[in-house]
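Presented below is the structure to which this report refers.
With one protein chain withheld, the remaining protein chains of the complex are depicted in position.
Moving on, here comes chain A:
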Amino acid sequence: MSPMNWTLATPEIFLGIAGLLILAGGVIPKKETFFPVSMAVIGAFVVTAVLVLGQGEGTAFLGQYVSDAFSRFAKVLILLGAALGLVLALDFNEKAGIGRFEYAVLMLFATMGMLVMVSANDLMSLYIGLELLSLSLYVIAAFDRDNPRSAEAGLKYFVLGALASGLLLYGSSLVYGFAGSTNFDRLADALVGGTAGMGLVIGLVFVLAGLCFKISAVPFHMWTPDVYEGAPTPVTAFFATAPKVAAIALLMRVLAGPFGDLAAQWSQVIWVASIGSMLLGAFAAIGQRNIKRLMAYSSIGHIGYALMGLAVASDTGFRGVLVYMAIYMVTSIGTFAVLVAMRRNGRALEQVDDLAGIGRTDPAMAMWMAVFMFSMAGIPPLAGFFGKLYVFLAAVQGGYWVLAAVGIGTSVVATYYYLRIVKVMYFDAGTAPLDARPAGLTVVMAATGVATVLFFLFPAPIIAAAQVAVAAIAG
C-alpha cells in the first residue's frame, strides 16, 4: 500500500483551490464578472499546466492516483484545449446573453475532473473524475437555459450520461467482484496471463460501454448530434475537444494497464466500435445541413480512426492514438473558432450554406477553414495526414487489414463532405459578409492553423513525447 504522498497531486489541488477562490471572487461583486473570471480561470489553467510539467512520478492517495509521462502528456493537451475553449466563449457568450461567470467556473471544474480521470489508478478515482466532468458538462450543455434547444441538449445528455455512468459503475462492481480489487496495479497482477472468467469479461465490457459513451463511439453515439446542435457553439467546441482527449486517454490507461493481458477480449469490442464509428461518421455526415451536426458526425468518425490504433493494442497503435488525438484536438479548436465566428447582423449562424462566399468576403478565415477541412480529410502535408499515417501504420503492422481498408474507404467518403464545405466557401456565390469577428477568435484560428500547416516541419518532438507517454502505461 503506497502512502498518501498527497503533494504529488499539486496541480489538481491547486486547480481545485483556485476554482473555489475564483467562485468566491465571482459572487461577491454586484456586477457581472464573466470576463475577469474567465481570465482568472485561463490563468489558473496556465499555472496548472506549468505545475503538471514539473510533476514528479509515482502514486498517491493509497494508490488511487498516479502521475507519469502519460498523464502529463494528456493533461497538457486537456489544459490547452480547455483554455482555448474558454477563449472561444468570451465574445460569443456576451452576445448570446449567457455571459455569466459560472460558465468559466464550471469549465474549471470540468477540467479538474478530466485531470483526475487521466491520473486515475483505481476504478473509484476514475469514477469520481468522470462524474465531476460529466456533472459540469450537463450544466454547461444547458447553459443557454432560455433556449429550448439548449435545455433539451442538457437534459438529453444528462439522461443518457447517467445511464452510461450506471453501466460503468455496474461494470466496475462486476470487475471488483470477480477480480477482488479496484486498483489498477492489483488488477494487472490478478489478470496476468490473460485468462479471465466470464463475469470479469462482462464487467470489462460494461466499463468499456460506459467509456465509449463519453467518447461517442458507435453504438453509443446517439446523443452526440443532438447535443452538439443544441448546445451553444462554444460549448460544442469544448465538448468536441478536451473531454474527448480525456476520455480516450482514460480508455487507453484502463485497457493498456490493468486489462492489458486481456487484449484479445477487448480488442474485438474496440474493433467493432472503430469500424462502426468510421462508417457512421463518414456516411451520416453527408446529408447534414447544420454545420454543428456535421461536425458531430465528423467527430464520431475521427474517434473511429483513433480507436483503430487502440484496437491494434500495440505500442505503435497507442502512440498513434495519442498523436491522432493531439492533432484532432488542435484542428477541431480551429474549426470551432470559425463556427463561433459565423455571425451575420448579430445573429449566430449554423448552416453550412451560411458560409457561402466567405472565400471572397473574408479570405483569411476561409483559408484557415480550408486548411482545417483538408487536414481533417487527411490530405498531406497538413497535420491530419500524419495522424492518419500513424494509426494506419499501426493497423498494417498488426495485420488489421480490414480496419485499414475500411479506414481508407471512409476517408474518401468523409473527404467528400469536408470538400463540400470548401466548395461552399470558395465556389458558391455568397450573400452579405459576416460580421467582424473579435480578435481572440482570429488569434485562435491563426495559431491552430499555423500549427496544422507546419506540423510536418517538426513532427519528431510530439511523436517522441507520445512515445514516452505510451511507454509509461504499456511498458
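We take it that a residue touches a chain if its C-beta (ideal position, glycine included) is under 8 Å from a C-beta of that chain, and two chains touch if they have at least 3 such contacts; residues count from 1.
The rule is short, and it goes like this: contacts and distances are computed from a predicted model.
Chemist: What protein name does the UniProt record of the undisplayed chain give, "NADH-quinone oxidoreductase subunit M", "Acetaldehyde dehydrogenase", "Branched-chain amino acid ABC transporter permease" or "Multicomponent Na+:H+ antiporter subunit B"?
Modeler: Answer from the record: the omitted chain is "NADH-quinone oxidoreductase subunit M".
Chemist: Which residue, A:147, A:265, A:290 or A:415, contacts the hidden chain when the whole complex is considered?
Modeler: Final answer for the missing-chain contact: A:415.
Chemist: Out of A:180, A:380 or A:433, which residue would touch the omitted chain in the full complex?
Modeler: Residue touching the absent chain, from the options given: A:380.
Chemist: Which is it among A:396, A:447 or A:468 that touches the chain not included here?
Modeler: Touching the chain that is not displayed is residue A:396.
Chemist: To test your reading of the contact rule: which positions on chain A touch the chain that is missing from view?
Modeler: 359-360, 363, 374, 379-381, 385, 389, 392-393, 396-397, 404-405, 408, 411-412, 415-416, 419, 422-423, 426-427, 456, 459-460, 463-464, 467
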